[in-house]
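In this view, the complex is presented without one of its protein chains, the others remaining in place.
A, B and C label the chains in the order they appear, each numbered from 1.
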Amino acid sequence: MDKVTLEVVRSGGRRIRYDLRYRKGMTVLDALIEIREKLDSSLGYRHSCRMGICGSCGMTIEGVPRLACQTQISILKTDVIRVEPLHSMGVMRDLVVDIAPFMAMHKSVKPYIMRRNTDERDHSDREYRVLSEEVRRFLQFDYCIMCGLCYSACPTVALDPAYIGPQAIAQSYRYMADPRDEGWDQRIDLLDTSHGVWRCHVAGACSFVCPKDVDPAKAIQMARKEILKKRLLRRKARVGAQPVPLLSSGVVKQGVKPPPFDFGKGSVSRK
Amino acid sequence: MVEAIDHDVIIVGSGLAGLRAAAQVLSLSSGSGPSLAVISKLALMRSHSVGAEGGTAAVLYPEEGDSLELHAWDTIKGSDFLADQDSVWKFVSLCPEEMRQLERWGMPWSRREDGRIAQRPFGGHSYDRATFAQDKVGFFEMRTLYDKLQEYDNWSRYDETFVTSIVVEDGTFKGCTAIELKTGRFVFFRAKAAVIATGGAGQLWKFTATSTSVTGDGIGLAYRAGLPIEDMEFMQFHPTGLIPRGILITEGARGEGGYLVNSKGERFMERYAPSKMELAPRDVVSRSIMKEIGEGRGFKDEDSGLSFVHLDLRHLGREKIDAKLPFIKELSMKFTGVDPVEEPIPIKPTAHYTMGGIRVDGNGRVLDERSQAVRGLWAAGEAACVSIHGANRLGANSTAECLVYGRIVGEDIVRYLASDNAHPLGNDSSLVASEEDRVFRGLFRNETSSEDVYVLKAKLKEIMDKSVYVFRDEEGLTDAVREVKELKEKYRGVRVTDGSKVFNYNLLDTLEVGVMLELAEVVAQGALNRRESRGGHARLDYPQRDDTNWLKHTLARRTEDGPSFSFAPVCITMWKPVERKY
Amino acid sequence: MKESWSMILTYISAMVLIFVLTFHFLLQGPLAGKSFEDTLAFGYATGNLVSFDFVFGLLLFAAVIHGLNGVRVIALEWFHPKEKAWLLNLVVVMLMAFFLALGSYTLVTVG
Partner (left out) sequence: MKKDPRYKSGLISSLNPFGYNVERWSYALHRVTGVVLIGYLMAHIFETFELSMGSTAWTNTMNALHSLGPLELVGLWIVAGSALYHGANGIRLILNEMFGKLMGSPILPVYPYSPTSLGRNQRMVVWTITGVVLVLWVWAGLYLLAGLGVV
């Protein structure tokens, strides 16, 4: 197959076809770039990193939300590729959708380390002691690049714009499972609302489309378990990880030594 | 009439430096602090900083053999002694605090057995001081900082707002003009303080590890405002860029034990850096790879026509690759169809980091041509040239620089606003009207566009890849300067062909190419002037480093017919330059 | 009143329903040697209600609570009421009360 056609849904629902020459390893984003540079400079779409890590180029390709930069045309097994904007989001121009509500849902679950002693968190010089297996309990959910694919694949989001969405709940659980976080109770009350975690019905579409295997469906069920632990089993919040003192001042090992200073040490201001 | 938006502080660029500066301003003045705005050409979490993979250098365990002096020495030696040593000292002493500050904000650093932050070996560092989080350290740092900003409500975010120019009048920053893509509005941000943190200019090259948004706009802002930009000819070519696009394969792959192998199956690095081998600094490794390819010991990729060598990770085994380098495996399988556990990865040096940038002092304040600080204007991260990297940056020092100087700039701004000489918001100046005219009437004139901006962009990238790459010579550089000047001439005939007011990416591309052409001229001309080989700038016709008359920073200022060059002394406060061997 | 309580109620009623409906479907028809028409006979139907009145009471409550909670979930998602959420809850509760009353009346009068 040396020719490929992209049928792009433009603003107002117009479907326009573009014919391109196919190159080995060509992705949908390559095709879109070629369209804007050679065929139609008014085609609106977002992109930046072209290596699947920034999350700008989410769109619905062949009916399923995907990242355009990492979707090889060869795996789509069709000569005419249907490209549409992400579902369940407001279209602003062609394939550019409004991600502000999605970002607002992320902010609504307070996704940051909460500590009772915020001064120690913001202005001390210690580090919290966290073991590797403790990191493993939440790290998978920290891989989220906020591309919005799970949000647009979720059936409940399609129905209920007030639903906070799989991404936000997965981030809330990421902080619930972080040993350093002491906001367990607050996070449970934030999720346990009529448009919160209970609106998820385990359709699994979020985990199916996630480009980074963050598995939000799993995070949501674990968040649910935390809520049930609190409501039914009357479980209490555990104390966050404690700061660890800096290493003792005694020198343990002699390291490589740089050559001696040619002048006195210290910063001579200049320029 | 241009609509004015007032803020106390505006941060242009939302990468690591921008977000860290915002986090510092907000956390210092929790609650009633200054009105802060973060302006970004992309949405807030999309900046290229998410692509940083390797690690962040910091002296976390001085008791176990590391020391601030050693980190400073590695950085200065790595920079081929062009770095300003007083800033390097300030930088290395603040790095450890930054690592722990991010840890307290939720950063998922990889851990040692005793629960402390882990570190791993990295190129050019004589101690394993690259703090890492899997192999996506930049991404996790961005996530941590972005999440930290969600705690505060007293700041406003301007996603997808492209800053076209900054207004600096009689040594004071007044504001900046910008286009809001969402509405197409042309706005004038007025502020007492601004930070330019927009990153480097890797997109001047075709084979580059940078995102398509890294076009050096911030450096262009200062350059077009008449401020000097420094050391632009020093461009770092990261040795391992994935064929065919140049996507970055982190140095951590070599840090974990990967080998560089040529077509004869030899680990050729022992010929170029006998002691450090693959973990020599990036300029040394890039030059070695290009020599191997030049002497016919490389491979050839039929589709893209690029020649390359192999990065072999097979001996590391599946467990170690999945545990320590999962993103590398994902990238090489997704973008070049090679599973690093079974086959070696095809790589070639790729344009990666801009050592040069806006000239700033130790506190990140932008300096004008008389080396006086411009009131109310800072720059941080890759866009700035404090010059702690000099001629070549050590791996893992860039994310560290963004964090350290993001914090320094944040603190400096809060101090500046608290002091009485914070000047009132500037009134509308004539520059704003002329900028609006340049952008809208200049590029939207209706007669047909005689030049296609994308053709010019492709030609520029070809030129830079051909003659301003790892190895440069007099003849190639003179051609490059001439051809870039021709492209600039043709750029006058460019018209924006997309008439839409909302999300006009064609206008964005056109403005970006304008900046790229100006910066390319500075890079090519600067490289032509510098008749020596130092760090990332390697001249075939002047292979030796010439400290007697080239141990100085290049400064370029914009004039009507191109950049005018001057020089500035290098601040040597710790070590005199010595011969650099690895 | 947190949303979780209504969901916990739904879950518990669901678990009850699994057992009670297995009884209602299988033990009263196919496994009891009765064809479908036989089960419709007035005598057999009332006999069941009398002898298993407790089981049918449980079945009624679990079914109505679970079912109408489900309706509430679907309505909540479809209309996503902001201020008028209490109205939706009220309507659902009233429906529950009505059907429970009707069902209980049948059980009481027949039993």
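The rule is simple: a residue touches a chain if its C-beta (ideal position, glycine included) is under 8 Å from a C-beta of that chain, and two chains touch if they have at least 3 such contacts.
Keep in mind that what you see is a predicted model, and the values were worked out from it rather than measured.
Across the whole complex, the hidden chain's contacts among the shown chains comprise A, B, C. The chain not shown here is touched by just one of C:V55, C:A85 or C:V110, and that residue is C:V110. The residue from A:V91, A:V130, A:I169 or A:A241 that touches the chain not shown here is A:V91. Residues of subunit A that touch the chain left out of view are 60, 62-64, 84-91, 97, 136-141, 143, 153, 155-159, 161, 177, 201-205, 207-215, 217-218, 221-222, 224-225, 228.
The omitted chain makes contact with subunit B at the following residues, 134, 322-323, 326, 329-330, 333-334. Within subunit C, the residues in touch with the undisplayed chain are 7, 11, 14-15, 17-18, 21, 25, 29-31, 33-37, 40, 42, 45-46, 49, 60, 63-64, 67-68, 70-71, 74, 78-79, 99, 102-103, 105-106, 109-110.
Definition applied: only the chains that are shown with their structure count from here on.
Relative to the whole-protein C-alpha centroid, the nearest chain centroid is that of A. Subunit A and subunit B have Cα centroids separated by 24 Å. Centre-to-centre separation of subunit A and subunit C, using mean CA positions: 42 Å.
The multi-chain contact residues of subunit B, meaning those touching 2 or more other chains, do not exist; every residue touches at most one other chain. Multi-chain contact residues of subunit C (touching two or more other chains): none found. Within the complex formed with subunit A, the subunit C residues making contact are 2-8, 73, 76-78, 80, 82, 85.
Residues 27, 30, 42-48, 50-51, 61, 63-67, 69-70, 72-74, 84, 86-87, 89-90, 97, 99-100, 103-106, 108, 110-111, 113-117, 126-127, 134, 136, 139-140, 143, 147-148, 150-151, 159, 182, 211-213, 244-245, 247-248, 303, 327, 330-331, 334-337, 359, 361-362, 367, 371, 454, 497-500, 502-503, 505-506, 568-569, 571-576, 578 of subunit B are the ones that touch subunit A when the two sit in their complex. Note for the complex: subunit A touches subunit C at residues 156, 159-163, 189, 192-196, 198-199, 227-228, 231-232.
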